[in-house]
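All protein chains of the complex are present and in place, except for one that has been dropped.
Take a look at subunit A:
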Amino acid sequence: MQSVVFPNKVLPYLLLTPQIVLTVVFFFWPASQALYQSVLREDPFGLRSGFVGLANFRAILSNPDYLHSLKVTVVFSLATALLSMAVALLLATSAERVVRGRNIYRTLLIWPYAVAPAIAGMLWLFMFNPAMGTFAYILRRNGFHWDPLLNGNQAMTMVIIAAAWKQISYNFLFFVAGLQAIPKSLIEAAAIDGARGAKRFWTIVFPLLAPTTFFLLVVNTVYAFFDTFGIIHAVTGGGPAKATETLVYKVYNDGFVNLDLGGSAAQSVILMIIVIALTAFQFRFVEKRVHYS
């Protein structure tokens, strides 16, 4: 809050109007509808609906399909976050060590950020599609039975790689910023004490990078939970046999394809709780990070 302000009484409301109107119409109203519908059961034609309390939630949480989808999402998110962060950290530490060409490397590494997740998935699909992908052909010719359209684990591997690939740029830039914030004097002191590269990395750089790492872990988890819908939808369609059906994909599928409105709304509410928890976690952590620096 500024100490000096303008005296107008009505103007601030007018300035706020566009954002508040959009927020109410497209955020609060739909979110309240999701809450409301999550306690109703409606027939698929939308003719009748009745209050069923928490029955939708009970039905979902005891539905093996939902629990399976939850497990798929957790595996997918963690694998995507860890793979992408590990690669990005390796690249960032390498970029820190070179002097010449650093900017060129950075320019060449930030592209994938600009690629839509759905297209990232399709690009990998072009290469590894069992029917026409050249790399799928190479795998098969070398005796590896590659068919992500039938094998759930292979489909999962493919969407994880596509999702992680897309996120490398983001993690790379944050790790570079994190590495640059580490005081050089600490590393020099360790070098004088005789600590070599790997030892310096694990005892000094990595612990000091922890705030960045935690922050990225949360951001990547949120990304894998919500922003990867396009990858799943475009590449596997949740299949084969629901092997890659994440929670967001299931909300979409149950609501728009299977027309189970109450169930879909209840899933939305559960997702909201997950986002709120993750955001709260992130904020607590971001505060800490500010304090840290």
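Here is the rule we go by: a residue touches a chain if its C-beta (ideal position, glycine included) is under 8 Å from a C-beta of that chain, and two chains touch if they have at least 3 such contacts; residues count from 1.
As a working rule, contacts and distances are computed from a predicted model.
The UniProt record for the undisplayed chain lists the protein name "sn-glycerol-3-phosphate transport system permease protein UgpE", from the options "Acetate--CoA ligase", "sn-glycerol-3-phosphate transport system permease protein UgpE", "Sarcosine oxidase subunit beta" or "Aspartyl/glutamyl-tRNA(Asn/Gln) amidotransferase subunit C".
Residue A:Ala120 is the one among A:Val39, A:Ala120 or A:Leu209 that touches the chain not shown. In the complete complex, the hidden chain is touched by one of A:Ala155, A:Leu179, A:Leu209 or A:Leu261, namely A:Leu261.
Touching the missing chain, out of A:Leu11, A:Ala210 or A:Ala241, is residue A:Leu11. Residues 1-6, 8-9, 11-13, 15-16, 18-20, 22-31, 33-34, 37, 87, 90-91, 93-95, 97-99, 101, 105-120, 122-127, 131-134, 136-138, 165, 168-170, 173-174, 177, 184, 187-188, 191, 197, 215, 219, 226, 229-230, 233-234, 248, 251-252, 255-256, 261, 264-265, 268, 271-272, 275-276, 279, 286 are the ones on subunit A that touch the missing chain.
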